[in-house]
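So that we are looking at the same thing, I have put the structure below in structure tokens.
The complex is shown incomplete by one protein chain, all other protein chains being positioned as in the whole.
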Amino acid sequence: MTFPVHAIKSNFPIFTHRPELVYLDNAATSQKPLSVIQTITDFYTKENANVHRGLYELSSRATKRYEEVRKKVISLIGASNQNTVAFTKGTTESINIVAYSFLKKKLKAGDKVVISAMEHHANLIPWQQVCKESGALLEIIPVNEVGELRLELLDSLLDKRVKLLAITHISNVLGTINPIEEIVFKAHKLKIPVLIDGAQSVGHYPIDVKKLDIDFLAFSAHKMFGPLGTGVLYCKEALAPHVDPHTYGGGSIKNVEFEETEFLDYPHKLEAGTPNIPGVLGLGAAVDYIQQLDIHEAIHHTKNLTISFKDKLKSLGGITLVGQAQNFGSIVSFQVKNIHPHDVSGFLAHANIAVRAGHHCAQPLLESMGVPATVRISFSIYNTMDDVDKTIDAILGVKKFWS
Amino acid sequence: MTFPVHAIKSNFPIFTHRPELVYLDNAATSQKPLSVIQTITDFYTKENANVHRGLYELSSRATKRYEEVRKKVISLIGASNQNTVAFTKGTTESINIVAYSFLKKKLKAGDKVVISAMEHHANLIPWQQVCKESGALLEIIPVNEVGELRLELLDSLLDKRVKLLAITHISNVLGTINPIEEIVFKAHKLKIPVLIDGAQSVGHYPIDVKKLDIDFLAFSAHKMFGPLGTGVLYCKEALAPHVDPHTYGGGSIKNVEFEETEFLDYPHKLEAGTPNIPGVLGLGAAVDYIQQLDIHEAIHHTKNLTISFKDKLKSLGGITLVGQAQNFGSIVSFQVKNIHPHDVSGFLAHANIAVRAGHHCAQPLLESMGVPATVRISFSIYNTMDDVDKTIDAILGVKKFWS
Amino acid sequence: MSSDLKKLYSDIIKRHQEAPFHFEKKTDMQNTIKAYNPICGDRFEVYVDFDRKTINQLHFHGFGCAISKASTSVLVKALEGRTLAEAIGLCENFLGFINKDLKSNEVLLQEDFKAFSGVHDFPERSDCATLAWQEMKKFLESRK
Partner (left out) sequence: MSSDLKKLYSDIIKRHQEAPFHFEKKTDMQNTIKAYNPICGDRFEVYVDFDRKTINQLHFHGFGCAISKASTSVLVKALEGRTLAEAIGLCENFLGFINKDLKSNEVLLQEDFKAFSGVHDFPERSDCATLAWQEMKKFLESRK
């Protein structure tokens, strides 16, 4: 069976409004299907009310629908208790919560936090700062020349002083898919909790937090066909009591006096203030959308596009691929000889091809590879082989112009 | 000239979909005009792209429009430099940022923070917690029997050990409008910075941060006709360098190495992670909507409704008004003799009248007044005298049923 | 006044609300159960005189809406004199009835329980009806 890419593309209104658009910046943010957009519009048009805070029908319906999204999310990530899912602003906030409201109080001078060299700034700076404040050390798992983690070094990096290991499932620059099962297994032998940055994987690849025994999983709705401004922090039940409130305010408390406050349990203790209700409902619609796809067919489709694109790209000559891991997702970073990535992306933009150029919020990775910037192309379910060919043509055009 | 309330009501699609709805829970969240909803839908349908991060047209347009909303916001609050406006998740997050990323490093044991007895949990718990962590004292300006601040006590509360004064412009329970000009003036004589919680006032009442010389102003888009999940922290230019990043991640940095990070200036240093772009654009549309209203006519209109409602309510007998300040906004809290607020609000809900019952996230205030809960009614620009009369009728019905 | 509101605020509920059973502070009791709903502010304490697997006496005090107050009063009346196992069974029965997940053969309800059937039309009020029952069930199960 071939993947019904044209039917799928027609679910995304932006391509009806901009039939000429070749959108290949999916790793930055995905497009949104009609069902997600409609969920948000319908909420504001017909159902708008605050949650947790009113005994009238609109408000109690908003509360109920909001809570039900937790169930959708756990079914996507293989968790079993809906109270393991806290809604946040996005991956970045989720990771900060773990750094500051879980880890910091445990971290002493001389302790260590282990991350990898291929982390997004969101999975680097919070650990760097919390280590600095505590006198702990940030240790980096290096990356080899093809962009894979040098896991043979993991055993020597992990010891009793390591208080957390944080690693991305899929690199947003190199496309590398990391063997998180193996990593979690090794960390757990030393009772080290593991945070997985799922920004590039959740919704696109199967992930099972129970089977993999993941402690924390952070991801963003907007990269998986959902709205901007909403994300998730999954936290294993056993660790949830150790996560403190991160933001203080209404909605997260059991009892307040001028002198002290008693907080609710996870996840409610993290959700102070009026939540982004349509954002959460939109995430629910995105999960519904993903679950009616055949995820294996979808992966097959984007993998095909990726392989074909890489092959055609290499045949142009004068191309350096940045990242050639064995196990890769639908992200391709490259350089065109003698042409700065911005000039490449500027040319592509002119041909209605949206790609990204720069350091992709992973400056230290690129620096360690001796590459100041790359052009990045990332595929999603609505991209076609025609998109691949148009992009290859346009890159050929850039090369001709500068030669 | 009479206020064109019916024309205004027709700008809010929820009343077309639910003509029977009497929405009097505006202090919890306002309804949204079509222009705001349309801005969000259009973004997702036609323009969806990430900001700051791509050289193609959609992305640079998103960035430009996102930045332009800062200009709209400063024109609403009387600031002059767009870089004083940081976008946050809401009032709650804005206040937490000031508590933890500005105040905490200055706070020593024995120092003080002054707030009032009428603060929302969002403007109480962050100060309570940061004081507890620092050994500082939280001092409370008490409230008199009619629900006004006892400002005659302010002079004795303010001294050199006070490191910040945080006060709400309008109480979300009592409706009291506080004389913030006088409060700021007194605090500034002792060089104490002042945070104003503008959640209930910005967009509904004129506020001029320059004229009032406000140091920090926190507010939420969703209470001023804008989207959920977006708020603002205004910070005076002179203090902006003293506000540290609050969340660490991409988009907020100048330079990142594995060892250290150099951050951008305010407001960008606060905006790590992919921002809620349609939320911010929707806030821009809300500001546009507000600025084409005659704000003085609007205040006159909601004040009329409030006065008329209070008068009719009192004439029913067996009613206790909670809060009878001289200077009040469009919020009325009350109790019906022998009937629990929830039973009142449940009855009203049955007549399609949405109001709120409870402690309104101001538990210590109600406790100090000896009131466990109230019914709260809050008016906005689209409410009519008919709404007032229906509500009064329904309250009469509740009283009859229980008598 | 609509008929479903009449059903919600049934005569039994009104009677319990106006003249609650054993409504009295008993702060000297060794077991005090706190039933608190932070969202709305309803807050009751149930005082348990508990002796070798039997509930001798129950009292309660606090503040809440008619539904939560009446349901706590019904709880106190229904559970007094029961063994631990019986009391847990009654809690399950009441909670299952309110949340509509009882199997039909389990519905052997007391008259006082049935008075809460109006809540089925007001799902936003089911938290009020179950507030004290949930906390009581937790307490009893911890004593098993």
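To keep things simple, chains are lettered A, B and C as they appear, and every chain counts its residues starting from 1.
Criterion: contacts are C-beta pairs under 8 Å (C-beta built on N, C-alpha and C of every residue); 3 or more make two chains touch, one makes a residue touch a chain.
Note that the coordinates shown come from a computational prediction; the quantities given were computed from them, not determined experimentally.
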### Message
Could you tell me which displayed chains border the chain that was left out of the figure?
### Response
A, B
## Note on the structure
Touching the hidden chain, out of A:Thr230, A:Thr247, A:Asn276 or A:Gln363, is A:Gln363
#### Entry: Selected from A:Arg18, A:Arg161 or A:His340 as touching the chain missing from the view
A:His340
### Query
Which chain A residues touch the hidden chain?
339-343, 346-347, 349-350, 357-359, 363, 366, 372-373, 397, 400-401
### Where the unshown chain meets chain B, residue by residue
52-53, 55-57, 59-60, 64, 253-255, 264
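The working rule: only the chains that are shown with their structure count from here on.
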### Task
Report, in whole Å, the distance between the mean C-alpha point of chain A and the mean C-alpha point of chain C.
45
### Task
Report, in whole Å, the distance between the mean C-alpha point of chain A and the mean C-alpha point of chain B.
31
### Task
Enumerate the residues of chain B that touch no fewer than two other chains.
342, 346, 349, 357-358, 363
## Note on the structure
Note: chain C residues in touch with at least two other chains are 39-40, 124-125
